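One protein chain is absent from this view; the other protein chains keep their places.
The chains carry the letters A, B and C, assigned in the order they are written, with residues numbered from 1 in each.
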Amino acid sequence: MGITPNSELRIPNLSVDIAGLKLKNPVMTASGTFGYGEEYSEFLDLNRLGAIVVKGLSITPRQGNPTPRIVETPAGMLNAIGLQNIGVNVFIRDKLPFLRQFDIPVIVNFFGDSIDEYIHAAEMLSNAEGVHALEMNISCPNKQAGWIVFGTDPKTMEQVVTAVRKATRLPLIVKLSPNVTDIGLMAKIAENAGADAVSLINTITGMVVDVKKQRPVLANNTGGLSGPAVRPIAVRMVWEVYKVVKIPIIGMGGIINANDALEFLIAGARAVAVGTANFINPNVTIEIIEGLEKFLIDEGFSDINEIIGSLKIS
Amino acid sequence: MGITPNSELRIPNLSVDIAGLKLKNPVMTASGTFGYGEEYSEFLDLNRLGAIVVKGLSITPRQGNPTPRIVETPAGMLNAIGLQNIGVNVFIRDKLPFLRQFDIPVIVNFFGDSIDEYIHAAEMLSNAEGVHALEMNISCPNKQAGWIVFGTDPKTMEQVVTAVRKATRLPLIVKLSPNVTDIGLMAKIAENAGADAVSLINTITGMVVDVKKQRPVLANNTGGLSGPAVRPIAVRMVWEVYKVVKIPIIGMGGIINANDALEFLIAGARAVAVGTANFINPNVTIEIIEGLEKFLIDEGFSDINEIIGSLKIS
Amino acid sequence: MSKYFKAKTVDNISLNKHFRLLNLSPLSDIDIPQPGQFYMLQTGDTCDPLLKRPFSIFRHEENSLSFLYRIRGKGTLSLSRLKSGDIINAIGPLGNSYPVPDGDFIALAGGIGIASLLPLMRKFKERAYLFYGARSKEELVMMDEAKAVSKESFITTDDGSEGKKGLITDSLMKFFNSLPITHHPLPLYACGPTPMLRELYRIIKSKIQNPKSQIIECYVSMEEYMACGVGVCLGCVVKVRSQEPVDSSQKWIYKRVCKEGPVFDIKDIIWE
Partner (left out) sequence: MSKYFKAKTVDNISLNKHFRLLNLSPLSDIDIPQPGQFYMLQTGDTCDPLLKRPFSIFRHEENSLSFLYRIRGKGTLSLSRLKSGDIINAIGPLGNSYPVPDGDFIALAGGIGIASLLPLMRKFKERAYLFYGARSKEELVMMDEAKAVSKESFITTDDGSEGKKGLITDSLMKFFNSLPITHHPLPLYACGPTPMLRELYRIIKSKIQNPKSQIIECYVSMEEYMACGVGVCLGCVVKVRSQEPVDSSQKWIYKRVCKEGPVFDIKDIIWE
């Protein structure tokens, strides 16, 4: 298991390859929980991250949903931000220059209401200097197909991934929706349609009711559940996907410490993303990176890749 | 809103009808969390419950899974009991006589590995005195169909519900699995196949990894997530089902107090079941019944049926 | 110096059934907070409650931060359990602050809103006309200090158990009407429940629409559910009038209470 005579003296290797990107370590930020990097650069050295994934972008800016947009739930939270964003152009003009200062991959999360919007956004982003990979958020409804969610219908997903694959030469990550019967099947479709990696899980749809008002608490009625509450579901889904695809997996959902990150890596994720936990502890990503290193040293591993997918099942 | 001049003096009506059964109040126990009623009869007066739902039965006894069978998760727990049970015959001989002493509906949860086993169990239970309704647990894999889970495949579910519907004249409740893309569709199929009611949600599949051992904590690898962590998901699913079916809904998933129960009722459930919370507070069902009554009085309702499905959406 | 720091609980004093005063001693150097700014405080140490909660800075002294809070739900309940010596994480100071008043000013506090306004009144001693309303005498916390640092004070309670019985905005209205038209307009700072702020807006709007009255500068501290407190989650937005709307059919954009706020010009907010 990689125990060498002087293993205590060696700093273990933390770097991993995802879809052709070389990451210093497997810890990324989850889209929508880290803005465009500026706000948290006050709190931590972005250069230490494995990669940064920015808030989801669409070709034109969006206002998002009315408030309340968030509500806390037991060990989790629902959000219905409604994909508020500044749009691809403003991002390229105002935010990318800041991100280009750093020596880490910048992964841009994006989405659209239609396949054309996806293609258009992917093309615009592919031509921008400093975008290292694209992450497609397919947990949004398809206007043309009568608001069927792209990521829950196998056919629709196949179409949109195939189309975007043709529109970009950048590494393409498909972010899977957990609101499906068979996430392994969805991952397999993404792989066959040309994805270089899959990331999971996006949020799980939920609702909280204000019983006195007899209304949902969120103005949007439903929202997406994230945080530790969903972690056991997310870990199980990563494991299911690991069994059926060859492309790398970026695991996320409720990670708040190094132990949680290790659960995902061992279950088959080659990298992890941290979302809601940033809100609780702006320094959490750095603490997780340090925790992973400590774990490898303590357990006598010399390379993080030794534990990826190492789950022994009964 | 039912405010009558002397509403403070009136005790509001709590009774509801489910699939032809008249319940004193909408609070039932969830299968697998209340045994066969005996253990908790030390702690509360079973006669006060809306109904009792017993641990899932199969035609022959089952040993269940090796241990560990349970593990706590943030605001929830995973269980992989593996449907350990005493079998239909021993239940009828040893447990039913005890339950017959009480003046409340006894709902028997059951399952099988094949359609034949379902039919057989339903027939045996239908002939037993003191069984008032059947609840089919379809979250188990179908041996004949290569271990596809009955409750996640629309075709398989339709077949098994149709078959059981023919095998019993008792009210038939189909307990839906939440591990599906479209729970509304599954409910609709159950309704069309002859179910008198649907209950939801069963547990959501999850996994916890012991990172030092690089193994799942549960001997069965995965388990079912229950408890407050899943509540927002469960409430959303009840609401989705309420929009598409006419038969009554029994809502459950993470209910620990009257407020939680009200969320489900307002979202469309005509009754609720309390599971994991019994473990924390053996008296929780009674406290919820009292809390519902208090809510109705405080808010000026005279009948619980006034709030069922009363959710105002934006 | 980081805005994310650990702090030790000095004490957590119960003022009455609902209100507490939490005194923290930061364990590292911190930035100096300005009146109107706030902190995100950890309230427990498990995953429930999960998120930090926002609280206005109530008092800052060398190596000490105080927060005045009302127990509302599980976060504040959990906060009320902190005992001397317990260590929590905090983020702050966050958000903008009240613009510095030129001379005298009006401070309009509804209930716990006093927590956010007292630092301003304390800093500009005896320059505030204080309007402080609450449900009852018991809920008029910190009234003695508030009065002591004010030039003049007007108190109301819903039940008349202290001060005048009635709404604090009615007292404010009367005060306005009693001022000579030629009176130099006083800037107004307000913090309190949304219905109070909405009523305030109605008052201000009627003054603006009255050509004889001078325009009042009016700043309000807004509240919204917050997850991050630092501007990344977009959970805490309010509608603000804008010349550069995102959607050309609408003359507003969303601004973040935690970043562009919590203090806004009352006239910029779209009150619905």
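Assorted remarks:
As a convention for this text, a residue touches a chain if its C-beta (ideal position, glycine included) is under 8 Å from a C-beta of that chain, and two chains touch if they have at least 3 such contacts.
Here the structure is a predicted model, which means the values were calculated and not measured.
The absent chain, not drawn in this view, touches the displayed chains A, B, C throughout the complex. The residue touching the chain not shown here, chosen from C:N23, C:S56 or C:S78, is C:S78. The chain that is not drawn here is touched, among residues A:P74, A:G112 or A:G268, by A:P74. Across the entire complex, the residue among B:G32, B:G151, B:P171 or B:P248 in touch with the chain not shown is B:G32.
Where chain B meets the omitted chain, the residues involved are 32-35, 39-40, 42-43, 55, 61-64, 67-72, 74-77, 79, 81, 84, 227-229, 256, 276, 278-283. Remark: the residues of chain A touching the chain excluded from display are 74-75, 228. Although one chain is not displayed, chain C still touches it through residues 44, 46-49, 74, 78, 83.
As a working rule, only the chains that are shown with their structure count from here on.
Distances from each chain's CA mean to the overall CA mean are smallest for chain A.
Between chain A and chain B, the centres computed from C-alpha atoms are 34 Å apart. Residue numbers of chain C whose C-beta contacts span two or more other chains: 47-48. Touching two or more other chains at once are residues 74-75, 228 of chain B.
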